[in-house]
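All protein chains of the complex are present and in place, except for one that has been dropped.
Labels run A, B, C, D and E following the written order; every chain starts at residue 1.
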Amino acid sequence: MTVVVRNTKRTDLTLVDSLGGIGVATIHEAQGRTGLMAAHLRPIYRPVRIAGNALTCEVAPGDNWSIHVAVELAQPGDLLVVTPTSPCEDGYFGELLGTSLAAHGVRGLVIDAGVRDIAELTEMGFPVWSKAVSARGTVKETPGNVQTPIVCAGVYVRPGDVVVADDDGVVVVRLEDAASVLERSRTREANEADTRRRLAKGELGLDLYSMREALEKRGLRYVDEDERGTDAVEA
Amino acid sequence: MTVVVRNTKRTDLTLVDSLGGIGVATIHEAQGRTGLMAAHLRPIYRPVRIAGNALTCEVAPGDNWSIHVAVELAQPGDLLVVTPTSPCEDGYFGELLGTSLAAHGVRGLVIDAGVRDIAELTEMGFPVWSKAVSARGTVKETPGNVQTPIVCAGVYVRPGDVVVADDDGVVVVRLEDAASVLERSRTREANEADTRRRLAKGELGLDLYSMREALEKRGLRYVDEDERGTDAVEA
Amino acid sequence: MTVVVRNTKRTDLTLVDSLGGIGVATIHEAQGRTGLMAAHLRPIYRPVRIAGNALTCEVAPGDNWSIHVAVELAQPGDLLVVTPTSPCEDGYFGELLGTSLAAHGVRGLVIDAGVRDIAELTEMGFPVWSKAVSARGTVKETPGNVQTPIVCAGVYVRPGDVVVADDDGVVVVRLEDAASVLERSRTREANEADTRRRLAKGELGLDLYSMREALEKRGLRYVDEDERGTDAVEA
Amino acid sequence: MTVVVRNTKRTDLTLVDSLGGIGVATIHEAQGRTGLMAAHLRPIYRPVRIAGNALTCEVAPGDNWSIHVAVELAQPGDLLVVTPTSPCEDGYFGELLGTSLAAHGVRGLVIDAGVRDIAELTEMGFPVWSKAVSARGTVKETPGNVQTPIVCAGVYVRPGDVVVADDDGVVVVRLEDAASVLERSRTREANEADTRRRLAKGELGLDLYSMREALEKRGLRYVDEDERGTDAVEA
Amino acid sequence: MTVVVRNTKRTDLTLVDSLGGIGVATIHEAQGRTGLMAAHLRPIYRPVRIAGNALTCEVAPGDNWSIHVAVELAQPGDLLVVTPTSPCEDGYFGELLGTSLAAHGVRGLVIDAGVRDIAELTEMGFPVWSKAVSARGTVKETPGNVQTPIVCAGVYVRPGDVVVADDDGVVVVRLEDAASVLERSRTREANEADTRRRLAKGELGLDLYSMREALEKRGLRYVDEDERGTDAVEA
Partner (left out) sequence: MTVVVRNTKRTDLTLVDSLGGIGVATIHEAQGRTGLMAAHLRPIYRPVRIAGNALTCEVAPGDNWSIHVAVELAQPGDLLVVTPTSPCEDGYFGELLGTSLAAHGVRGLVIDAGVRDIAELTEMGFPVWSKAVSARGTVKETPGNVQTPIVCAGVYVRPGDVVVADDDGVVVVRLEDAASVLERSRTREANEADTRRRLAKGELGLDLYSMREALEKRGLRYVDEDERGTDAVEA
């Protein structure tokens, strides 16, 4: 049985937008290195950064029927997250679906499969993170679940979780963690500003982070090139 | 025996240029989802779109000798299509060959292997779709067939077939189908213009394409989030 | 035992900078087709070309501790070369390390692993060639060797070897070969200028390189399309 | 914070063992084509089939510390399921851990990473499904969660879910669905026995499954070879 | 339009069976290094060698409907060759289809996609060469062409061409070339028997094939280890 779930929860857009102001790498660290999608998802244009509420959708291989179903459930501030039930790089999504989603306030697409019409989507400013670019269209024979929890690019995503995506990749923040992750992310950003200033002046990370003693305990040894035996040059 | 075939047929350039005005995804659909090369072929710069008559060339692994042979057979409006006899990502083609082909009116290159000098080729405006970028040059010891039918990136291509390439990929239209595919492509484009307008106003694909009944027959069921059992959240 | 080697030799920066004026493909040819790193290393932005003295660094999977150690050994004109002890695509390097290296005169990074903060590194103009882009940060538990000979992307690199990187890839020139490779590269460039001029006028490579006789000896045969049998069209 | 969860539920071993009598492909169909791990997981020896309660474990890249933690929580009938927090093909698991797990009644290992000592594990009859074989051992610096829900090879797995693995791959059955999936699987098996008998006698699937009319509706057309135009042979 | 072509030609089984007595590597050489499918096709069990008349079949991604159509056209001595219209690793084929094909005299399967039930197919002795093993079954919604020319794993195959497959891979011999390729293959085998005998006695290939002069002309130079400079050890 294939299911479309209505009236799912969403994260408050104020929270979503605040998370959208922070980079994916920072959020990933701030929530304990969880929620990062696989690195094969790449944006069709750069630079770019967006955040939105996950609108989730499963698709059969070579079949994009359920994306049409998902559009009806879209709300402003959503970000469509699509996963195929088995690996497929066909172009499930193009300019027409981008136009339709944009008309309903959807901010972008994350898809663990292929996308097409990337020239047009780039010109429209509709951002997409995908596994591939492919001109191959899809059929409409086998619908998949919409707005159910899915696994996309290695991450478990539920409708209404926050998805943040930028040049570095895509991270998922759980609805119930959004506020606390935002706070921890901001703390990290504040700390990084000071660190960046000191590093820019030439201060060493070894000193800034007090690493020398720990490295010595781990057995790190400094030698001069001319103290090394001749055979040492063959690593 | 290695063969160079002279006086092969070509598609009329008026037809070729008309097909060049249409996107690869549209042409692929218009000809019944055939002729699309594998998605690993990517352009060295974007945006780009060209069409040309296939000038076909086989190369041995790490050996680009027959590309030099192909130049002599080039005619204005051609597009060089190169396939290695076994997978190889070396840089078979660079600025000098690009200069030579451009001097003979060749519009671009599709190669299921590597290319180099991409900074120079980009500056020249000589478009290339390749499997890889590699600075590794090739030898000239083993020639391959020129202007014979080949398989390139999964597609059977004959000299004089039309090759259209853009940001989405590369499609091959058979010489004898060029006129009919052009006509069907234009019909699709006209239909899409109307569809785009309606989707942009917020009309749903579900209604526009009358999908609701078919989806219900396929067993799609709508439920409310709070009707679902607790275990349902683990997909 | 993990080792950090101090006072390693470096190539004179005049030589390094001269090599930096020449493309990677040319240098690779000029030194007998050796020293080219694997083609999966790609720049985070284009166009770009740099050269520097190799500052070498091994890292454990998911652990960037030794990069911090390497910064202290950096000298102006260095180029950091990082290799993981087993394949890993995590984002070992980001904006903060880029800021720190730039403050010490390091010109860029070549890493057979992942990088993050590519929007910021692009804006800073800090060039990176990497195997992947990934927002996933790393831990600091297991240091690796610094300034020892390493294998990076298939090439043996010693501290102070010259690394040249551009849009086409990354090549390593041995310290002791730098002067002779520079000279041979310049000779090639001079020859190419003349060749380019002749090819641009339409002269054929077949004639320019006197290939016709050799091709005939290798059994290349020219036929007309209408001389071929009907079954010949199925390659 | 890293967590080890004790006293998690398990599926009754009678149910587990009954599911272990059925093939992975059948179970996957019987539960609506869900729960199948990615096809890159392959067994170290064949033929083989086991089922067990998932004992879940996350590991850092190149670090197998938490597998040692997991052993203490093992119960007879368990099957260890290990996922790295980022892709890694190191040999996380070998003969010693296999000996330890076997001593605690664990039936096998599913790991989305590498394994080593496969000669010894094969001789012991300790089955493993892995992404790679690698002699590279791992460190013990960064523990991961044990007995929490994880995503392994694209599937969401909770402690106590049933994992069935054979020559074809690995499938996960949710604890709460185990009984109903078993029943549906047995129904499928019964039907298949009759189908097999009829197919073995030469009856056609077209007739057995009454496909002819549906195919005709979908536009399938039968032609004789000599009715086709000459150009038709070039697909 | 989807087409099933009846009454296609086949190669005489005496010829097919004779080719089946020769290894794939020898046939590939004997027909001028053409017709070899990509190396990602691997047999499900070894050792194995078969030959048959190609019975060709296209399938949509995740959809095996046309395989059922193909069974009706099968004749004793056929070998089913299946290619997906876009890359897909699902398990298109299992024990039931194997039983059905075997009942109609089909000798095996070559599929550029996935297969399942490999334990059962191995036990039956029904050989399969595939790109992947996957328990994931397929739907029956979109038929593909049957008995038309296709491209499978990079090779153009027409119905009735001879397909030979063994532990090394899969090669296609064109119907019209079968007799001449058989003859050239036998000549090669005869020559190899003598060569093998001489090599087994310790004679060098350098002498047997008279390579020394050619190697010297190509610039090969012999040096003694102690004549080399110290830096020579760093390749």
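Observations on the model:
Just so we're on the same page, a residue touches a chain if its C-beta (ideal position, glycine included) is under 8 Å from a C-beta of that chain, and two chains touch if they have at least 3 such contacts.
Only a predicted model underlies this, so the values are computations on that prediction, with no experimental measurement involved.
Although one chain is not drawn, the whole complex shows that of D:28, D:49 or D:158 it is D:158 that touches it.
Only one of D:20, D:94 or D:154 touches the chain withheld from this view, namely D:94. The hidden chain makes contact, of the residues A:10, A:28, A:107 or A:158, with A:158. By the touch definition given at the top, subunit D reaches the unshown chain through residues 1-9, 65, 68-69, 71-72, 89, 91, 94-97, 99-100, 102-104, 114, 116-119, 122, 132-137, 140, 142-143, 145, 147-151, 156, 158.
By the touch definition given at the top, subunit E reaches the unshown chain through residues 23-25, 28-29, 33, 36, 39, 42, 46-47, 49, 166-169, 171, 192, 195-196, 199-202, 204-206, 209, 211, 215, 218-226, 228, 232-235. Where subunit B meets the omitted chain, the residues involved are 60-63, 85-90, 134, 136, 139, 141-142, 233-234.
Keep this in mind: only the chains that are shown with their structure count from here on.
Distance from the centre of subunit D peaks at C, each centre being the average of the chain's Cα atoms. Subunit B and subunit C have CA centres that are 29 Å apart. For subunit E, the set of residues that touch two or more other chains comprises 1, 85, 87, 89, 134, 136, 142, 149, 151, 156, 158, 234.
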